[in-house]
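The complex appears here without one of its protein chains, the remainder shown in place.
By letter and in written order, the chains are A, B and C; residue numbering begins at 1 in each of them.
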Amino acid sequence: MDFNDSPEEAAYREKARKWLEENAAEHKSTSANGRRPNSPEHMALAKQWQAKKAENGYACITWPKEWGGGGGTPIQSVIFGQEEGKVGVNYGYFTIGLGMCVPTVMAFADAETKTRFVGPAMRGEEIWCQLFSEPAGGSDVAASRTRAVKDGDEWVINGQKVWTTGAQYSDYGILLVRTDPDVPKHKGMTMFWIDMHDPAVEVRPIHQASGGSEFNEVYFTDLRVKDSQRLGNVGDGWKVALVTLMNERLAVGGSSGPDYKTIMELARQTDGIKDGAFRDKLADWYVAAEGLKLTRFRTMTALSKGQTPGPESSIGKIIAANQMQEMSNYGVEMEDQYGVLVDPAEAPLQAAFQQSLLWAPGLRIAGGTDEILKNIIAERVLGLPGDVRVDKDVAFKDVPTGR
Amino acid sequence: MDFNDSPEEAAYREKARKWLEENAAEHKSTSANGRRPNSPEHMALAKQWQAKKAENGYACITWPKEWGGGGGTPIQSVIFGQEEGKVGVNYGYFTIGLGMCVPTVMAFADAETKTRFVGPAMRGEEIWCQLFSEPAGGSDVAASRTRAVKDGDEWVINGQKVWTTGAQYSDYGILLVRTDPDVPKHKGMTMFWIDMHDPAVEVRPIHQASGGSEFNEVYFTDLRVKDSQRLGNVGDGWKVALVTLMNERLAVGGSSGPDYKTIMELARQTDGIKDGAFRDKLADWYVAAEGLKLTRFRTMTALSKGQTPGPESSIGKIIAANQMQEMSNYGVEMEDQYGVLVDPAEAPLQAAFQQSLLWAPGLRIAGGTDEILKNIIAERVLGLPGDVRVDKDVAFKDVPTGR
Amino acid sequence: MNFDYSDDQKFLKDEARKFLEARSPTSAVRVVLNDADISYDKALWKAVAEQGWLGAAIPEEHGGLGLGHVELCAIAEELGRSLAPIPFASTVYFVAEAIMLAGNDEQKSYLLPKIAAGEIIGCYATSEGPGAVDGGSLNCTVSGGKLNGVKIPVTDGDIADVALVLASEGGRPGLFLVDLNDASVTRETLKSLDPTRSVAKLTFKDAPVKAVGAAGEGWTITEQVFDRAAVLLAFEQVGGAGKCLEMAKEYALERYAFGRVIGSYQAIKHKLADMYVKNEVARSNAYYGAWALNTNAAELPAAAAAARIAGSEAYWFASKENIQTHGGMGFTWEVDCHLYYRRSRQLALVAGGPKVWKERLVSQLERRNAA
Partner (left out) sequence: MNFDYSDDQKFLKDEARKFLEARSPTSAVRVVLNDADISYDKALWKAVAEQGWLGAAIPEEHGGLGLGHVELCAIAEELGRSLAPIPFASTVYFVAEAIMLAGNDEQKSYLLPKIAAGEIIGCYATSEGPGAVDGGSLNCTVSGGKLNGVKIPVTDGDIADVALVLASEGGRPGLFLVDLNDASVTRETLKSLDPTRSVAKLTFKDAPVKAVGAAGEGWTITEQVFDRAAVLLAFEQVGGAGKCLEMAKEYALERYAFGRVIGSYQAIKHKLADMYVKNEVARSNAYYGAWALNTNAAELPAAAAAARIAGSEAYWFASKENIQTHGGMGFTWEVDCHLYYRRSRQLALVAGGPKVWKERLVSQLERRNAA
């Protein structure tokens, strides 16, 4: 067991490191350069960086060279990501598009469409978002109600999506809609790509319980799309969506927010560091966080051997989200009466624990609730049976919904 | 809010106390009198005490006087139990018979049968056990497979029951059997009373994981019972069983084993008392145990007002069993390497924590698993829907069993 | 055995619920939530005063209703349930209780009738920075009848008329009454995890004070006041946690996923059962605290600590798992779940966090065991 690169990996890492050293200077710290995330200036810098990466085969390392990709391996992609992280470059605008949407386009669109979209997306010229979740669906992604009705060579779309990351700055999106409510739910859906700038598309930010607005609602009112914008066959939308969602899994996400070092710092400030109860908890948090980090190394080992990581990576968010909630609450309580103060100017460590306390409930839900992720582990890792289903063999319109 | 008796309750308590003072002398400590529980001498003493109670209306306080009971209220029964406990009298042999079996007999048997059995049971002359659980049934009590086939005026019974408390010293039992496997499971069962001394009944002690043998298996090989031993109609066994099980709920059980005082004592011996982690845990255990005790006072208040306590008392065992497992493990770990020693002569506090560590897994299962009890709270207290059932409307013989 | 509200108390509680459902629906709570310039619901405060609730436990001779503390507990449960955005706890659980406990006749005669009538708002100031307060090392000092120093945060400090301030005089902790409208006091409203309950920073520069209780007894009095407040806050927690369970249950019965209501899945059923268990443990411990408070029993310190620990734990669990049960909807600003999540934190911190109370409880158990 070791953490060493293979000779090929070490060479790739060295090359990447050198290239980053020479090129990443003005992108090195995305917050220190004084541009707010989501501001036009920040976005412009990000696009510039993406274009530069694309030029040098670092934008989409695993994509075939014929499409402008790097023609590399998943582990090379991980290595570049690590090195990029080390020099402090961390733009998030393109992750969903290049990680989930465009691969779906590449798998299901015609040659013309692919030629039109792959390059600009890779170079950061166009940003994509993913439009699957709906208010009434929640954990049940296949309960899509947004309706598409054929009208000549076009489809007319009405309905609403929710929790759409990046909708406010996206140029295109992939959209899952119901085209036939008379067949069982998984069989009556179809996938399209759409133009987010169409006036029939309205993006509204969601005011979250945490106070912020990272996500959006997206409304469609008589949006007309051409049949040629269809991805896959009519009625095959769920199959297409599964390909998109499978690609999601490969995104190796790190956790953000306060960690064990942050809470040790707080404990030192509030004199809690000597308390046995705190030390006991700290040990548990460290062991779980370390377990998570090291499990990612195991995943990378599998990637390095050319294997595909499976649904077992679901454990990451279960651990991270619950630990974030527990630890941030512990930190807030450690501040005692003072813990209610939420202003970064007043609260210790720039209110890191208050902020993550408010964000944690969202993290336990976004991208699969604790409950859904445990189902995934139970069913897809351990092989236990699925829940008894009452919605599989009836027409979608007859599935009980309570409304 | 107070803990005071009403004037009537106070008078009853005073009367009971006085009577106990005058009569309980040689029963005052069931362990100190040197007789092992389950020994013939111990049993003889218990029967003697029960007869004396019956003579004075304290054996079955809530039963009608016409049947020899006390004609009293549930709260009087609780008060007598408290006072009996205070003077240290605690025989357990008659609880199941008088609390569950004989009330079922009284509700469903003919006059002759009742006359024959009620008196002797109340006076402790005959002991009863309850034969419901089966190996293949487990949490699913209605999955009874023990088979009764009609033969003239008799039924011939074959099968096996399990986890039967007191079977080894019982004279009679109530037995739930399947009389019709061709109808849905809840409809094909019938209840009988049986003679436990019949040679066709074989009692074998279960060797438990904890090392002890408090429970039994009971085997029936061509046991013949008269149709007149039937309790309720043919096919109504489940309805009869529900009456029996409802009576179970009224038994207000205290928890045994080490409590917060015991672990404080251990902490003092091992110098753990100053450890913040221990103090944190101790506070949690105290609050939960106290919550349980005080919840019982709320139940008694309801009884005192003539109300019937409901399924909410299920919370008792969920808390007590899990706390027992957690606390006993904490105690064992507090002893460090020494914690593996299980001999009362070597281990601190007569190995109280080691013993309860081995017993706790059983307590989490006996009388309803954690999972079943949470279902009961969710469904019967909170009104959430039952699990999706696949076994309700098919013939019992067609219910999937995997074997 | 009568370990429950009496019929009269139940009637009072039912009336309080109806009143608050009409006067403090979450739409009204949101007015305080959304407008940084509004610190509390003035109309509700006035209405509550008219109900006599502010003086429920204040003797009739001092303008109160002279009911017992159990009646106040019943009201507290409903206030907690309704998220009432008013300085009730500060004024009634802390200041009125402190004055009844340690004030002299003049202070009682002057303050209690005004509190009962809703004419003054009070606050109780102990915290000076992150971490638990300790009567032994205070930066606020009193000398020659003048108070100097900073208290932060002070719940309702921005809207209160008077404050009880824990400060050091001659090296020993004392409790002091301060008129916050005096020019020597500067107030700054601060942002809170729970914007429906205001907090402030109070700066005192030679503020004139009057001692409450004997010199050097400030910390002892504060501990006794906090015991009393802890029981009352526990009832607010029980009320809030109970409401969270109701909300979660209702949502679980109406929300469908995969063609079934989500309340039919064991993951949700058992989560709600866990909530129920914690809520019952909290309620039973709160009742015992009410008994101890009402009879001024020797068990009060242990009972108050247990009530507070159980209440804090139950409300935390119920409020966070209520959001989880609601899924994405529960994480939106528009759905009320986060109001309870925020309030659960405010209530858990306002009289000191669980750590402090667990230590107080265990110290009591040690003392009890030694006796």
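In the analysis below, a residue touches a chain if its C-beta (ideal position, glycine included) is under 8 Å from a C-beta of that chain, and two chains touch if they have at least 3 such contacts.
All figures in this text were calculated on a predicted structure; none of them were measured in a lab.
*Asks:* Of the chains that are displayed, which are in contact with the missing one across the whole complex?
*Replies:* Output: missing chain touches A, B, C.
*Asks:* In the full complex, which of B:126, B:275, B:290 or B:312 touches the chain missing from this view?
*Replies:* B:275
*Asks:* From the list A:1, A:25, A:111 or A:345, which touches the chain that is not on show?
*Replies:* A:1
*Asks:* One chain isn't shown here. Among A:111, A:345 or A:382, which residue touches it?
*Replies:* A:382
*Asks:* Mind pulling the chain B residues that touch the left-out chain?
*Replies:* Within chain B, the residues touching the omitted chain are 133, 135-140, 143, 162-163, 206-211, 266, 269-272, 275, 277, 325, 329, 332-343, 346, 348, 354, 357-358, 361-362, 364-366, 369-371, 374-375, 387, 389-391, 394, 399-402.
*Asks:* Which parts of chain A face the unshown chain closely enough to count as touching?
*Replies:* Within chain A, the residues touching the omitted chain are 1-6, 9, 75, 260-261, 264, 273, 279-280, 282-284, 286-288, 290-292, 294-295, 297-298, 300-302, 304, 312, 315, 318-319, 371, 373-375, 377-379, 381-388.
*Asks:* Go through chain C and note every residue touching the omitted chain.
*Replies:* 265-267, 270
Just so we're on the same page, only the chains that are shown with their structure count from here on.
*Asks:* What's the farthest chain from chain A if centres are computed as the mean of the Cα atoms?
*Replies:* When every chain centre is compared against chain A, the largest gap points to B.
*Asks:* Between chain B and chain C, what's the gap in Å when you average each chain's C-alpha atoms?
*Replies:* Comparing mean C-alpha positions, chain C is 42 Å from chain B.
*Asks:* Could you give the separation in Å between the centres of chain A and chain C, each centre being the mean of its C-alpha atoms?
*Replies:* 40
*Asks:* Which residues does chain B have that touch at least 2 chains other than itself?
*Replies:* Residues 279-280, 388 of chain B touch two or more partner chains.
*Asks:* Would you pick out the residues of chain C that each touch at least 2 other chains?
*Replies:* 260-261, 268, 355, 358 - these are the residues of chain C that touch more than one other chain.
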